[in-house]
Each structure stands twice: as structure tokens, then as C-alpha cells.
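Before we start, here is the structure in question, set down as C-alpha cells.
Note that one protein chain of the assembly has been removed; the remaining protein chains are unaltered in position.
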Amino acid sequence: MSPPDPQAQPEPTRPDPMLLDPTLPDPALTEYAPMGAAVLTDQARWPTLDGAGLARVAALRAHPRAPVWVHATGDRLTADDQVGLEEAAARFSGPADDHDWVAALVARVHATVPRYRRAARDGTSGPSTPLADLPTTSREDLVRDVASFVPVDVDLTRVLEGSSSGSTGAALVVPLHPVTLAADLLLVQALLATEGVRWEPVDGRLGLVNVVDQRTAFTYASAMTAFRRVTGADAPLMARINLDASAWRDEADRDRFLSELDPQVVSTSTLPLLRLLELGLDLHPVAVVNGATDLPASVRSAVERRWGCPVLDVYGLTETGPVAASADGSGHVVVGRRVWVEILDAAGRPVPDGTRGEIVVTVDENPYLPLLRYRTGDHASLVRDARGTVLVGLEGRAPVVFVAADGTEHSSIDATQLLQAYGLAVFHLHQDVDGAVHLETVALSGDSQGAADAIARWLTRPVALTTHQQVSGMGTGKPRRFSSDRTSSDAQR
Amino acid sequence: MADDLTGPQLAAVRHRISNASPDLTDPQVSVGAVVADLAVELDGAVLDAASLANLDRDLEHGPGMSDASVAERRALVALVCWLVLDPAVRSDPGIQEAAQARGGLSAWMLGLVATIPRQLSGLRPVGRWVEDDSAREELARAFLGAAGVLPAGESPSVANDRWLAVSTAYQRELLTAMAQEAARAEALAKALAEARAKEAAAHYVPS
Partner (left out) sequence: MSGAHAAKVDDPAVLADLGTRWLAAWPLALAAWGPTTRLHAPVLHDRPCHEGSFAWFRVDEVEVHIDLPEVLRHGVEDHPVAVLAHELGHHLLAPGDPLGSVRIAARIKVGLGSRDNLVGLVSNLWSDMLINDRLQRQAGVDMAAITKALGEPPKDSPLGLLVMRTYEILWALPRGFLTGEAPAPEGEAMLCARHIRAYARDPVAGAAGFAVLVRSLLDAAALEQADQPGAPTAGDGDVLTVGCAGDRSGDGTLPPGAASDTSLGAPAVHPALDPRVVGDIEQRAPADEAPDGRSADSGGQDRALSPAELHAVLVAIGRPTSLESVAMAWYREHASPYLVPFPVREPPVVADELLGGLTPWELGDDLGDIDWAGTVTASPVLVPGVTTVRREMLEDESSRPAPRPVDLDLYLDSSGSMPDPQRTAAPIALAGAVLALSALRAGARVQATTWSGPGQLVGTDGFTGDAEEVLRAVVAHIGGSTAFPVDLLARTHLGWEGAAPTAPGPTHIAVISDEGVDTMFRRSTKDGSELDDTAARSLESAAGGSLVLRLWPQSLPTVQHLAGDYDVYVVSTDDDLVPFARDFSRRTWGRAHGG
């Protein structure tokens, strides 16, 4: 080309990543565009709610101090689902199940689930193969080909898209069923009842609030039509809210919304829970439910001191549903769902009770995703006592805190969202004692540079990027996603 | 499937099929007569009324049997007879032994005439049994299997594997199952992509 025109600017290259507006959601997180994923009518969201019920939800949405709702979603339950819900409630409240269902599950999957039909065709396993002789299923198996784990004979019209960010690797799309999700609520009710907690709908109070604390997150208002209650009583309402200031129209709204609606059950994970405690609000929950991250004893006591209520720590993955729960911090008791737990060593062999190993779960609750010997990546030892089957010393996912340039703290969950939105399958984000941030990725897939720039915007500090050509470059053993050299009390409260 | 008796070469049986004259599958031919004549030729047996009646019943029109289906069964019977008639088949030591175990050549032959049409009808268009390579192989292997012998030079597992590779019934079952799985994978992807699925539903416990 001829000499550049003095009037013209140089050819445009990548825009400076730091110039993108940091208050807006990262350009890769398109699904969080407000109401971007909300398409149904309210009637379709809550098929069993009558006009009065829908009006109550609408009133909650329109609450003067409500957050900027990013999403709208209901429970999608129909009148026909009642039967399944009642059956589930009976199972959860009844005595601990035997495991006859496991053999029936093995037989069934060999006829209906592609992955096991293939095994039958190839002769590697069959309907009467004992569970312990079947190969384990890994998260990578689901990521690679989740369709091969979905039975060929279930009606797909009710399928919902769930996602699991997991402890390593790429995001996993999980097909979910409305009844399975609603059954989680019934499980919580049953577990709290066992602990002697009274949870009955009260006019003017939210039945449950689901609390997160992230830069971007789905928030919505809903009615819990599956809630077991006296006939004729209104379904209690729930909301999912985000403590982050950007989610509210006015600074004061958040605190007032929570105080006024005084939710009966607070369902959350460790870091948002701590933040909530710090806010010092006048709340009177009957219980706290903790999920997704490990619950340190100190946090449990802090809740008991502040609110005088028990904390139910529920262990489970999106793909398995709840597996075990702890009401007192001394071991997680396997819950009364159709879930069977094995503890296996690194070579996949069962270990004796009391020995530590990987938690491997067989579960038959989600009609779209029966799982056999699914490796969770979490570790514990297993004992059997009067309470039932108990997981001791559960080590799952501890959230890691990253510190931005201005000293504010951010949860690794935000980082997971970002990194997976840029398509990264394997990554490790680390922060040094002095605050310097390092991102390691593998060039298998995704936009490593884009992801590094997004993290740089998120923490408002530069990110040093290393991209390996091969997975082995990340070191041996299970790759950790997040780590911080800051003292453990700072990083993992 | 087959016992450990070894019979004639598969290639010889295939070749014999390819030499079948078109008259064999002519619907005008009285198949019952062909079978009766064959029985006499094999070991002098004269079929009794009961056997012939059974044969007719198998071949005649009945409720639910279409013209095409009857014609196909007749053709298959005729082809089986044609194969049995082959001196190389009749005098094969393995065949002879298998037939003895079943009460003699004509009894053995009647068994084949009953079994093969039931096993193979509906799998291929009638004319193809003689014309297509893979059809001839399927018919030949079905014949030897029903006859109670292995193709010469093949072990039971080799014979079984090769049978599965040409068995239309097996292929259909297998490929239908795989087609169903492939179609489901597409249907699942489509269902998940629909916005309804993306709206998802309320979650109560974080995980």
C-alpha cells in the first residue's frame, strides 16, 4: 500500500482491553443480558398457580425495593407432577432406603441409555452386571457426550438446561427435570423437620431466599408451589438475589428488601453467607441452607450466634442433586434419595469403611440423567452409624478469594463464569502474596487472551498469561483451578 | 448357532444359489410337489399326508399373509430345495451326519423347509436372494446354520462373526438402535437449545 494518509489512524487492531467499561457485564457473558433468557408467560412458568397466585408473584416482583431482576423463571410444575412429588416426599421422610433400586437401575440403563446399550452390544457389561463391575463415569464423559447418558425413552419436552461449573474443566450442560428440581425443596423441608425446625408459610415473609454475591448473576422471583403445606394455603414465595451493589437500583434497597421480607430460610454458599452476616441486618431465619462450597465450622457458629438457627450444609452437584447433608458439622449423612455412595481409591478400587477416597455416586432421581458410579472429584471417608451412611471429612470445593487492585475481594465463582464464557476447558488462576495475578491455560480450546483480558478487567490489575500446548504442561494430578498465596485466613475464610 | 460339524465350502453353496434358474421362483410352480419329489429322491421317503398338510398350511394364504409374503416364502422353499438337491451338499459328510441326527435326509430337509422361510422372509426383496452378493451369502450361511453344520474352514466364532456381518435381521436391529441413539442426540441438543429450556426453573439449593 502507498504511504499512510496523515489523516488516517493506524489500522484498528484489538481494542485495549482495559478500555471496556468495567461496570458493564463482560462482553462474553451475553446470557446475563437482563431478561435475555426469559421467554415464557407467567402462566407457563407456574402452571398450577391461579390468578391470585400469579398476582402475588407479580407483587413481589414489583416490590419498591426489589432488585433489578435479571431473569424470570418458575417451577414449571403441572398438576400431573403432584404424584411424583408426593412419592418423593414420602421417600425423603421415610426410613433410609435400601438399595434394591440399584440393580433395577443397572438393568434399565442397559436397555435405554445409549452408553450402556453400546456396552451390551459390545459385550463389556449387561443388565445383570453387578454395579461394582461397571466402569466409572467421569465428568469428561458427560462433557464430551452427555446425550449418550440420556435414556432414549424419556419425553424431552420438559427438559431444562442446567449447568455445572465443576471443580475442573469446561462447563457442563446438564439436562434437568422440573420434578427433580422441585424435589430438592421437599428434601430440605424433610431434613429441617427432622431437626425440629418449624417452617410454615407466613404472610408477608419470603419463604426462602437464595443468595449469591457475584458481579453478574441471574436473579428472579418465584412461587414454591411444591412446598408441602396445609391444603388451601398459599404457596410461599421465594427470590434469588445478588448482594452485589450493581444488582440494585438504589444502595439502600438491598438491606431494606431483605429486612422487610425477612426470609424464613436463607439458601446460599459460604462467601455470600459471610457477607450477609456482615451486613448486620435484622433477620430471623428459621434455618440456613449452605451448598456448593465447604462450610467451615467458624461460619456455622457465626450463624448460630447471630441468628440462633441451625445450618444445613448440603453436599451435591448439579448433575447428581443433593447427596448428603450435615446439620451439626459432624459428618454428612447420605440423604433419603435414590443415591448410592462408594468411596474409591485413585485406581478405582473400593476402600474399606473409614478410609479416605473419592466419592463416587450412583443416583436415579433425574429421569434425564441416571448416573452410575459418577466420580465427583470430591473426597471423604465413609462410616455407617445410627444416622445412616455418613461421609466424614468431606473436602469439596473451597472458594478462593481474589483481591482487586483497590483491595476489594472477589469470589472465584465470578472467575469461573468468565473463564468458561471464553471457552476455556482447563485453567489455573493464581494470585501471589503481593497481588500479582497469573493465569495458566491449555491451548485446546477457547480464547486464552480474551479470558486473561477479562480477568484483568475484573480485578483491575494486569494478568500474566501462560498458555501450554499440552494438558501435561499444567502438571500432574488433578489440575487446581484457583489458588492464592495470601494467608489461608484471607483466602479461604 | 452351528454345532461343531463341518460342512461344505461356503463358496460352493453361494455358487449354487447363483445358478438357480428363474423358474424356481415362479409362483406357478407347485412347491409342495417339489418338496415331495425331493423327499423321494433323497432317501425314498414318501411324505405322509400329515407332513404335506403341514407344508401346505405354512405356505397357503392365511389371515395376515399378503400375496407377496406367500410368494416370497414359496421362493425360499424352492431355493432351499435347490440347495439340498446339489450333490455336493447331499453327499457332504458333515451334512450326512447332521441329517442322521435328525432322523434321515428327508426329515432333515423338511426341517429346513420349515425354518428358512420363517427366518428370512421380509428381509430382502424376493429377487435379490439370487442376484445380490451379500444376499447370497446370507442365504448360504442361514442354510448351513439351519442344516446344523459350519462352513468348511471356519471355527464357530468366525462363522458367527461372518454371519452377523451379513444377517439383515441382526444389522437392522443394530442399526435401528444406533439410528435411534443418533436421532435422540440431535433431539436433545435441539430441545436444550430451545429458549424454554434455557429459561430453566427455580433452584432451591446451590450446587
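Lettered A and B in written order, each chain numbered from 1.
The rule is short, and it goes like this: a contact is a pair of C-beta atoms (placed from the backbone, for glycine too) under 8 Å apart; a residue touches a chain by one contact, two chains touch by 3 or more.
Predicted model, so just to flag it, every value in this text is computed and none were measured.
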item	value
Option from B:Ala20, B:Ala71, B:Ala88 or B:Met178 whose C-beta touches the chain left out	B:Met178
Residue touching the undisplayed chain, where the options are A:Thr124, A:Ser301, A:Ser330 or A:Thr408	A:Thr124
Touch list for chain B against the chain that is not drawn	122-123, 155, 157-158, 161-162, 165, 168, 171-172, 174-186
Interface with the unshown chain - residue positions in chain A	1-5, 7-9, 11-12, 118, 121-124, 140, 144-145, 148, 152, 444-445, 469-472
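In the analysis below, only the chains that are shown with their structure count from here on.
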item	value
Distance between chain centroids, defined by C-alpha means - chain A, chain B (Å)	55
List of chain A residues in touch with chain B within their complex	31, 37-40, 45, 71-76, 114, 117, 121, 145-148, 150, 152, 156-157, 159-162, 164, 173, 175-176, 178, 181-182, 184-185, 188, 208, 210, 212, 220, 222, 224, 238, 240, 267-269, 289-292, 314, 316-318, 321-322
Residues of chain B defined as touching chain A within the complex	174, 177, 180-181, 184-185, 187-189, 191-192, 195-207
